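All protein chains but one are shown at their positions in the complex.
Then we have subunit A:
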Amino acid sequence: MSTKLIYFAWVRERIGKPEEDIELPAGIETVADLLRWLKSRGEEYENALQYPDVIRVAINQEHVGHREKIAGAREIALFPPMTGG
């Protein structure tokens, strides 16, 4: 099953695209696993995800922590800390 990844703000700018559909390899169980794997996909991902601790994540449009399991996620969004209001 492919998963839709969506990027915002400087994460989007550094990766160079707003979204993509990705087949996640076996063994990617948590958000932290996903960030580690994405980071190894090329220089632009390395730049965007250099400090994974600051990256905020939403699964199916709800905030989650980095230990959250990603099984069944349709849509995973990665973005910097929010600055609205």
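Simple rule for what comes next: a contact is a pair of C-beta atoms (placed from the backbone, for glycine too) under 8 Å apart; a residue touches a chain by one contact, two chains touch by 3 or more; residues count from 1.
We adopt the following convention: contacts and distances are computed from a predicted model.
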item	value
Among "ABC transporter permease", "Heme exporter protein A", "Carrier domain-containing protein" or "Molybdopterin synthase catalytic subunit", UniProt-listed name of the chain not shown	"Molybdopterin synthase catalytic subunit"
Contacts of subunit A with the absent chain, listed as residue ranges	6, 8-10, 58, 61-63, 77, 79-85
